[in-house]
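The next block holds one structure in the form of structure tokens; read it before the comments.
A single protein chain has been omitted; all remaining protein chains appear in their positions.
This part shows chain A:
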Amino acid sequence: MMVNLRFTEQPLSEWMSREGKESDIVISTRVRIARNLMHQPFPMLATNQQSEDVLNQLREVLNDERMTAYGKLYPILLNDIEDLDKRVLVEKHLISPNLAGESRSGAVFISEDESLSIMVNEEDHLRIQCLYPGFQIQDAWERATAIDDVFEDHVDYAFDAHRGFLTSCPTNVGTGLRASVMMHLPALVITQQINRILSAVTQVGLTVRGIYGEGSEAMGNLFQISNQITLGQSETEIIENLYGVVLQIIEHEKTAREKLLSDSRLHMVDRVMRSYGTLSYAAIMDSKEAAQRLSDVRLGVDLGLIDTLSPQVLNELNVLTQPGFLQKIYGENLSAGERDMYRAKLIREKVGK
């Protein structure tokens, strides 16, 4: 299928190559809205027939011309694609691990530039997700809620005046809104302020996760900050709260970067250039080291210590060096050792001179 080729062959989504605000610290912004249909059991308890009915109902909505205001949407049925392609879609954040692994009649509708992905029969019937480069939380929310309105014109949502939008997991009930911002915070990690800041973040109803969502580890100094509370706060409050906190973290990271440059410039240059050298010449590279070295080099680019690389290449490498993508390029049955070898090769080609 041609459609799948475009989404699983290219590591860098088109939306990621655009300019975003504060993009030296905020890599990307994501807004997700969870919705369910009235009179249908949630996907966990749905029969195969019911799941298919939900998919058909939601797929119909793609014909509404407002859905394509931002370009054509491509429906992909999870049953139709290979496991490796699912994995690649997860690595690009276009689908969740849950949709890739467990869903029945699971599907995703992806926009041409991959900035909009609509998941069907994940934990909830419908999950609308908007991805933006840099720090653009307001824009992402406005688009997601507009898409939500279009669906609402066509299907009856499970909604309760008291509890709001009803979701499968009690942690999403109410607004069904999860807004998250992926931040690159190397200076806060180096200066050992990160734990203090992250624990402060959790005090104000926000949560921190690794880059692949719930339960995943923070790699390469990338942290995903998102709202924890979905009930009892309006969408505007949730967005503004997250916005305010992220703005403060950006300021702290900037201050820490300046301080590192002024107090220990030589050490910073050494650290950044060592990683640049390793990426340029190493023959074996596991994913953890790759993430750490790429983080160092990204910091070097942001601080103006390296001017021969673009942040775009680093964004691309963050995705390319994931196991799924490596297998996509170099063949499916790679052992871990072979992956580390090909990962190093790929990085050398992209980063090396």
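Just so we're on the same page, a residue touches a chain if its C-beta (ideal position, glycine included) is under 8 Å from a C-beta of that chain, and two chains touch if they have at least 3 such contacts; residues count from 1.
Simple rule for what comes next: contacts and distances are computed from a predicted model.
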Omitted chain (choose from "Biotin-independent malonate decarboxylase subunit beta", "Heme exporter protein C", "Protein arginine kinase activator" or "Energy-coupling factor ABC transporter permease") - UniProt protein name = "Protein arginine kinase activator"
Inquiry  = Using the document's definition of touch, tell me which of A:85, A:114, A:235 or A:253 contacts the absent chain.
reply    = A:235
Ask   = Which of these touches the unseen chain: A:65, A:153, A:307 or A:349?
value = A:153
Key: Contact partner of the left-out chain, one of A:42, A:74 or A:276   = A:42
Query = Quick one: which of A:169, A:247 or A:336 touches the chain that's been left out?
reply = A:169
Message = Even though one chain is hidden, which residues of chain A still touch it in the full complex?
response = 36, 38, 40-42, 44-45, 123, 145, 148-149, 152-153, 156-171, 173-175, 177, 205, 214-215, 229-235, 238
